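Dumping the structure here so I can ask a few things about it.
As you look at this complex, bear in mind that one protein chain is not there, while each of the others sits in place.
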Amino acid sequence: MVMYEGNVHSTNKEWQISDLMTCVIARLLKDRETVFHGVSSHLPMVAMQLAKQLHAPNLVHLNIPGGVNPTSLRETTYSSAGPDLLRSAESSFSLAEVFDLSMRGKLDVAFLGGIQFDVKGNVNASTIGPYKKPKVRLPGGAGSAVLIPTAKKAIIWRTKHDRRTFVEDVDFVTTRGNLWKIVTPLCVFGYRDGRLMLDAIHPNTTVEEVQENTGFKLQYDHIEYTKAPTREEMGVLRRVDPKNVRSLEF
Amino acid sequence: MVMYEGNVHSTNKEWQISDLMTCVIARLLKDRETVFHGVSSHLPMVAMQLAKQLHAPNLVHLNIPGGVNPTSLRETTYSSAGPDLLRSAESSFSLAEVFDLSMRGKLDVAFLGGIQFDVKGNVNASTIGPYKKPKVRLPGGAGSAVLIPTAKKAIIWRTKHDRRTFVEDVDFVTTRGNLWKIVTPLCVFGYRDGRLMLDAIHPNTTVEEVQENTGFKLQYDHIEYTKAPTREEMGVLRRVDPKNVRSLEF
Amino acid sequence: MSKRMGLEEAVQSFVKDGDVLTFSGNALHRAPMAFVRELVRQNKQQLQVAKTAAALDVDLLCAFGLMDTVHAGFVSYETKYGLASYYRKAVEAGQVKANEHACYTVICALRGAVMNVPFMPVHGLKYGDLLVENDYFMVVENPFEESAEENPGDEVERVTLVKTIRPDLAVIHAHMCDEEGNAIIHGAQYEDILISRAAKRVVITAETVVKKGKLNSGAEKVDIPGFLVDAVVHVPNGAKPCSCEGKYDVQDMELRTFLETKSMEDLRSWVKTYEKADRSFIGKGRNSGGVRSW
Partner (left out) sequence: MSKRMGLEEAVQSFVKDGDVLTFSGNALHRAPMAFVRELVRQNKQQLQVAKTAAALDVDLLCAFGLMDTVHAGFVSYETKYGLASYYRKAVEAGQVKANEHACYTVICALRGAVMNVPFMPVHGLKYGDLLVENDYFMVVENPFEESAEENPGDEVERVTLVKTIRPDLAVIHAHMCDEEGNAIIHGAQYEDILISRAAKRVVITAETVVKKGKLNSGAEKVDIPGFLVDAVVHVPNGAKPCSCEGKYDVQDMELRTFLETKSMEDLRSWVKTYEKADRSFIGKGRNSGGVRSW
């Protein structure tokens, strides 16, 4: 079994898995959408900047420190919730206000994490083992439990794809339903008719390999491959994220 | 019957009724108290400035435009809710926040209006006649209905003292209870044991005159006279309110 | 993406009969009067207005018979200018419904809209006839308190709820705005930030409109982010005869002229005197008459 945990290199020398995931996510974003990311979310943050440079110049970038449309990530290092995001922003809109916005149905896209996902679209970011006597206490779902039900499109990205991450049944349902996409180092899941469906696999893998690393039986209509990062995408990516913070999680 | 409606002159040449009421109110305020006034509240606003100059330098002046401790009323004219109160303030604290503060039990004094008051301490600022088919639609209680129950001390001032104002039973109970004082051109009422009590009468009047102008039977423990404005008070009053906005309501 | 448009187009596009509106400012300060006058010109009917303390804005709509319901804590001019007599007469005649709130319950009802919940608990509203006469207040028991079950002698805490008010449109007169709607208010903001989040749509009328990126202010000084705003209308003097901090104070003569109107003709004539100025700027950088350019 090939573990994709921590594997940032692809067989291709032109791009790494983190580049591919960033491009795949950027392509999911549309112009004028309001898009939020939280802490430990460098990859989506870079994807938003990439989308803004390419096809979504009016995308509205929202974040925890409250900087609306920071113009640059040059000062961003270990944190995707740092005050640097407000420094170059065009206006301010606090975290509390972002949540309120989502409650009102006006947040188009929310990026969320999670540790375990099951075939029914349940998300666990809370505990392994019982909630009140956990074997492992996880960091917690942050905004997931209120954003997944209310954002128009909830995108989960996860830099690990293994059988402990994609399971038959999660230990604890931090939240569920209304997932739109899950992007992993191997594939993109969609959520339709109450279950995760394999939407596309990345060019660096095979359906067999995805299945081997997934704890539930894959279902798909037909196999599609995600497109490798283009030269243009890679050029812009290196410009908006010269420090390669998109790879921090790998 | 002597009507005190609109009567700004006393028999005394040293001061007017508006000066006296302002001084009486100022003396009710203590150092460090948080004190709020709303629209059409020039007299209490001036009283707060007077108290700050005399015995309550750390009184916290709160108001609708959100100016905490405006240092001067020089630019104030027809409005006690104008942006001028924020211009010279030391910090800002919005109307919504002032209400929240009172809900938390941290507003010491609220100044409130009203059109009709009865012996049981009911306040009417809403309608004469039935609420849904009023004979007279009044401006409304503004913050009264939430501030009288929550402020530590609610002070009502009223520049009219007649039998239509102080009645046996109000037409509509905009709010009730927890009144502390009502200051009129003739007297000061207190609220004790569920009813209005005559605390003191002004030096320009007599108990008989107050009773003549009051629609319910006066009750009092003993008669006390309010102290006329002192020379010092009048001096400071003319300095903090050179335009005499305290008399606007008369 | 510029959201600039003329005043006529903004009212045509964003207001329909029966809408619930909310306006910037308080009493005679920074009400979006040009927009309110355009509501009159376009004869928008059956309007509702939610505002803590209203004055000329509500009184003018009542004068023209365009108001259905007012949700407010206080409707009056301040001391010097007396009562809002058109409002008062309309309520007394049964033409307008006065839903009296404490100013704070308007704020709480709008917070309910911001959070998209159907009600908001209010601590202070405990006594009196407002609770009895109005169906938008309700008293419930605190469901988190179980002491009553455990100790039947204790009384369960009671909590007043106010029903959420969701304005269809907030109209905010700001000092400066860029063409995407990033708006700056100088001085007292009153409930403007709240209403910009509570309403389904937001129109900014502004003293000054600049191109994107020309606000010359830090992010923290922008009071209303552009992505919340649907239309930007350039209307210098758009709050007159109300005040606009740092720009102009209440226009005493203009206001008195309104207060002394005696007939529909007087009222129409008063609104007419502002028409040219209110409508002089249209979108796309040109004015309707070729006299002023954006």
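Labels A, B and C are assigned to the chains in the order they are written; within every chain, residues are numbered from 1.
The working rule: a contact is a pair of C-beta atoms (placed from the backbone, for glycine too) under 8 Å apart; a residue touches a chain by one contact, two chains touch by 3 or more.
Just so it is clear, the model here is predicted, and its values are computed rather than measured.
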- Any idea which of A:Ser144, A:Thr184 or A:Asn213 touches the chain not displayed? A:Ser144
- The one of C:Met1, C:Ala93 or C:Met138 in touch with the missing chain is C:Met138
- Sort through B:Leu20, B:Met45, B:Leu73 or B:Ala89 and give me the one touching the missing partner chain. B:Ala89
- Query: Among the options A:Pro57, A:Pro83 or A:Gly235, which residue touches the chain absent from this view?
  - Reply: A:Pro83
- Message: If the hidden chain were put back, which residues of chain A would touch it?
- Response: 38-40, 42, 64-67, 77-83, 85-87, 94-96, 99, 102-103, 122, 126, 131-137, 139-147, 149-150, 172-177, 248-249
- When the complex is taken as a whole, what residues of chain B touch the one chain not shown? 32, 34, 58, 60, 67-68, 86-87, 89-93, 97, 100-101, 103-105
- Task: Spell out the interface residues on chain C facing the chain that's missing from view.
- Result: 108, 112, 115-123, 136, 138, 140, 142-145, 157, 159, 161, 163, 187, 220
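Quick note on the criterion: only the chains that are shown with their structure count from here on.
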- Message: Can you tell me which chain lies farthest from chain C, using the average of the Cα atoms as each chain's centre?
- Response: A
- Most centrally placed chain - per-chain CA mean versus overall CA mean: C
- Any idea how many Å lie between the Cα centroids of chain B and chain C? 28
- Centre-of-Cα separation between chain B and chain A, whole angstrom: 59
- Which residues belonging to chain C are in contact with no fewer than two other chains? none
- Name the residues of chain A that each touch 2 or more other chains. none
